[in-house]
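A single protein chain has been removed from this complex, and every other one stays in its place.
Naming follows writing order (A and B), and every chain is counted from residue 1.
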Amino acid sequence: MKGLTLILGGARSGKSRKAEELVTALPGPWVYIATAQAFDAEMQDRIRLHQGGRADGWVTVEEPLDLVAALSRANATGRPVLVDCLTLWLTNIILAGREVEGETARLLDLLPGLTVPVALVGNEVGLGIVPDNRLSRLFRDHAGRLHQDIARIADKVLFMAAGLPMQLK
Amino acid sequence: MKGLTLILGGARSGKSRKAEELVTALPGPWVYIATAQAFDAEMQDRIRLHQGGRADGWVTVEEPLDLVAALSRANATGRPVLVDCLTLWLTNIILAGREVEGETARLLDLLPGLTVPVALVGNEVGLGIVPDNRLSRLFRDHAGRLHQDIARIADKVLFMAAGLPMQLK
Partner (left out) sequence: MKGLTLILGGARSGKSRKAEELVTALPGPWVYIATAQAFDAEMQDRIRLHQGGRADGWVTVEEPLDLVAALSRANATGRPVLVDCLTLWLTNIILAGREVEGETARLLDLLPGLTVPVALVGNEVGLGIVPDNRLSRLFRDHAGRLHQDIARIADKVLFMAAGLPMQLK
């Protein structure tokens, strides 16, 4: 893996595992930017479990909102980076009342200049029936646009299903 | 692009952009058959915005229901045609209380005889959890069947994700 890799897929499609596999094929240590937020005890447990499941050699950074800052710092270390995941980050941005267009524009400005290999994981959420609430429709619009924008500048784009990759780019 | 092209994908997957790209690679002017209905002022604005976003050289035809008639007339002009989209057309047919099987049969009868290049855009809606209301389940059955029927007679079928095409046929 080199440059920017975008790994898309549905729930339980093997996105994260594929991303970890690609990143850990490079010499470590590696930076894991986790965008999940621990809102409650259950979520804290899940995140701890997740961390425990990863191989040694990962440096975990928890950053629900300032992904650009976290990526910049990771880039300065010269280490390969995995961001898991764009979809939770976007959710956090919206819940925090931040302006999505501005935040995603800052991310898209940063990405081409990164010098370390970066794998970005994203959830594909636009292939079901049109959601009946406006927020869900807005969310999938934002997520879809972000994926398109990143795919355009990515070196490689994978779409996962049942743990298997389809290479889109 | 020649003959019949079906472009499928989820919300914000880049379907319409890919379809416009394929059609405008042919000598213009081109016919754009828009099936969206302006139920309210917001939708009117969105449609106007959409029209403004398209390159010069498009002749836009708004036809929420009589797609067969619109396609026949477009075919008579000898110009390449884009239909955006089948899914809204199907929704309109159902909301208007028309019989889906009859309407789709008429479309499927017409398509093989068209002499101009035609790109049809469709929303893939069947890859989420089974919807809990009967109408949504019926709708995705109809949409899935229509896509299968058109894919069978299409010269080319693309499945879009993150703005990138997978060629199914």
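Assume contacts are C-beta pairs under 8 Å (C-beta built on N, C-alpha and C of every residue); 3 or more make two chains touch, one makes a residue touch a chain.
None of the values given here were measured: they were computed from a predicted structure.
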item	value
Candidates B:Glu99, B:Asp141 or B:Asp155 - the one touching the absent chain	B:Asp141
Chain not shown, touching residues in chain B	6, 8, 10, 124, 126-130, 137, 140-141, 143-145, 147-148, 150-152, 157, 159, 166, 168-169
Touching residues (missing chain, whole complex) on chain A	10-14, 124-129, 131, 136, 139-140, 161-166
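Please note the rule applied: only the chains that are shown with their structure count from here on.
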item	value
Distance from the mean Cα position of chain B to that of chain A, given in whole angstrom	32
